[in-house]
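Okay, structure first, notes after.
A single protein chain has been removed from this complex, and every other one stays in its place.
Chain IDs A and B follow the sequence of writing; residue 1 opens each chain.
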Amino acid sequence: MHNKTPLIRLSKRKALPTSKAWGIRLLAILLSLVFCAVLTMLVTDLNPVKVFATMFQGAFGTVRKTWTTGQEIAMLLLVSVALAPAFMMHFWNLGGEGQILIGGLATAACMILLGGKIPNGILILVMTVSAMAAGAIWAFIPAFFKAKWNTNETLFTLMMNYVATQLVAYYVIIWEVPKGSGKIGIINQSTEAGWLPQIGSYKYLLNILIALAVTVLMFIYMRYSKHGYELTVVGESERTARYVGIKVEKVIVRTLILSGAVCGLTGLLLVGSTNHTITTTIADNRGFTAVMVAWLAKFNPISMILSSALLIFLKRGASEISTMYHLNQSFGDILTGIILFFIIGSEFFIQYQIHFRKKGQ
Amino acid sequence: MKKVLSILLASVLCIGTLAACSTAAPAPAAAEPAQEAAEEAAAPAADLSSVKIGFICLHDENSTYDLNFINGAKEACEELGVEYMIRTNVPEGQECYDAACEMADAGCNIVFADSFGHEDFMIQAAKEFPEVQFCHATGTKAHTEGIANYHNAFATIYEGRYLAGIAAGMKLNEMIESGKITAEEAKIGYVGAFTYAEVISGYTSFFLGARSVCPSATMEVTFTGSWYDEIAEKEGATNLINDGCVLISQHADSMGAPTACETAGVPDVSYNGSTIAACPNTFIVSSRIDWAPYYKYIINCVAAGEAIDTDWCGDISTGSVVLTDVNEAVAAEGTVAAIEEAKAALEAGTVHVFDAAAITVGGEPLTTYMADVDTDPEYTPDTEVVADGYFHESEYRSAPYFDLQIDGITLLDTAF
Partner (left out) sequence: MAGISGSGQKELLEAIAGLQPVEKGTVTYIEDSGETDELIGKDPLEIAKLGVALSFVPEDRLGMGLVGNMDLTDNMMLRSFREGNSVFTDRSAPHDLAGRVVNELEVNTPGLSTPVRRLSGGNVQKVLVGREISSAPTVLLTAYAVRGLDINSSYMIYDLINQQKKNGVAVVYVGEDLDVLLELCDRILVLCGGRVSGIVDGRKITKNEVGMMMTKLGGKQDA
């Protein structure tokens, strides 16, 4: 019996030249845009180019919108950069949301309890230190358990999120104004005590600069420092790490402290610089979106600037489409999902090659 | 590489072809993104065509709370033929400030926000755009901030609750007469969100309405700690039913309590809209605020160049407080007539919901009360609100401030 080779066969590629890989990625993005365009036309009867122009409008249409887009990118970027060293170490820190919240809670606590009691400069210093320490502790706990008893870090960090959310909910009720409303409102609105300084007349410039600075520092740390090398080895092969005498437990704890501290910093910026209040939803799922940003950028902090920019552009653009064309907010999310799906799918085609049965095989 | 290039070119061709396809007109009354966005709105003109209004909603149409505002908005704007834009899912943070400013940038001369937590950010935006009117529902700071272009609005929903309470009381009477329950067992359950004045005002007025026709009625209240938490609301309603409550009402935005009632066969008075579709066997009536009258008011003010009231409180006569149709299959006989009679009395001013004679607090009659009308972090009571034999709710500011715990109502928990 003559056995035929299967009609469609997959084989893992050996290696793809970088240009070809990027060609596939670009093609995926283009195809996704075409797909979205067709979908938009079928569902809404609108000119797709106009739809994409509106997306652009939503992100960059006015000076104010551009600044808001910049601030959104900065916040998402900061969280993604926080997750980068942990992910590079193959420690799936899904607790970014909780680490942001606890950092924000520490910040709010300082603003509410110490506002007006100590000089503003010192207050801001205390806020910064406590926010970063709070975030660091929040990440330290799951890291310690993983290092000592090899607990599952994915579950542990996820559950810490819930604890943080409930802590914030509790303190919101304690500090609420007015009684029973469940809201704190803007903290120190008249005195601006503890409000992070604004650079000139630009509300969000400080956030953007801090985010970029931390991104560059993290890139240098991961690529060129001894710590960065150690955590990369631990992530790639724990056995090799032990073989060369790297203290794996110490590296895990150290890296997560860093990761949590940067998330805490994000909480500081969200509470002390942007919103001047705290709610349980102030992190706005950035801790989870950042996972996507980090993976798309292959854990390279500089690449995260691009991937966070892409996601924020899609989000703001989709929101604008929903508002302008009276569509439900979810339509924009559908478009974002399709584009992401295509991008991730392209990774598959970069890893594997499809062979079709040729005649006579 | 050649292959990739040719696919790329083909795709570009596709997109070009698609772009060339002509389009149907976008959805009616959609606002075109203003290209000249940087300019602020000019001083209000004398006609409606110059008015552009923006609406900021906390959630979207899936929340009954925001759906109420959105429906009112569409109704008012389409009736007056005014351009409008709606931004949904705007959280109570800096995003609200950004959204309000973006709307002002886009040429809106009125910006409206629907959730309590939006207030501080609306105030910030109001300070930045003195030519644009910023209107905020449920807020409490307009009368103390002293900013000319910032306004609060609410409605005398307690009157609506009172009328709905009468329907509940009639139902209780029907249950007592049919022998289903004794007079002492006429216990109402209420699922509230927070121990917040608006909620307290709501359940107290509902209770007073029920008690006005069923004197033996009592009430138990449980709080969920959230305006929208379907599971907690369902659990709260179930707990109340298990505790012996024979009728339920709520102040929360999900379908949790009504569905629990439908499952248990316990009559329900809902809020913010009729739940008859999902609960045909238990829904009696619902009260809600109709925001269309307020929207028409502010649009007309801006069109005519007049000032908007700092604190606007609509009532039955302005059409701001409405009841849905009574579900005749469940409501007691004569409910509609009783409601109409009470409504007329409220409008005429012969009956007051918070009549001091009907209220005792800790066994003592109500003669005086200092309410926390001006918002401050220490919750200091500042205004005497009892006069002429009744509690003057929603007169010193549009948002309710009745937060007394009256006799006859038991709070099962006060954690929130």
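Basically, a residue touches a chain if its C-beta (ideal position, glycine included) is under 8 Å from a C-beta of that chain, and two chains touch if they have at least 3 such contacts.
Worth saying up front: this structure is predicted, and the values here are computed from it rather than measured.
Just list which of the chains on display the missing one touches.
A
Among the options A:T5, A:Q166, A:Q198 or A:T240, which residue touches the chain absent from this view?
Selected residue, touching the omitted chain: A:T240.
Return the single residue from A:Y229, A:F341 or A:F356 that touches the missing chain.
A:Y229
Of the residues in subunit A, which ones touch the absent chain?
Contact residues on subunit A toward the absent chain are 14-15, 224-230, 232-233, 236-237, 239-240, 242-245.
Quick note on the criterion: only the chains that are shown with their structure count from here on.
Roughly how far is subunit A from subunit B, going centre to centre by Cα mean, in whole Å?
35
Touching subunit B in the complex: which residues of subunit A?
19-20, 23-24, 26-27, 30-31, 33-34, 37-38, 41, 44-50, 54, 57, 61-65, 68, 169, 173, 177-183, 185-186, 189, 274-277, 279, 281-282, 284, 319-320, 322-326, 328-329
Considering only the defined contacts, which subunit B positions touch subunit A in the complex?
Per the stated touch rule, the residues are 1, 4, 7-8, 11-12, 14-15, 18-19, 21-24, 26-27, 29-33, 37-38, 60-61, 85-89, 91-94, 98, 101-102, 105-106, 116-117, 119-121, 124, 140, 193-197, 199-200, 225-227, 372, 375-377, 379, 403, 415-416.
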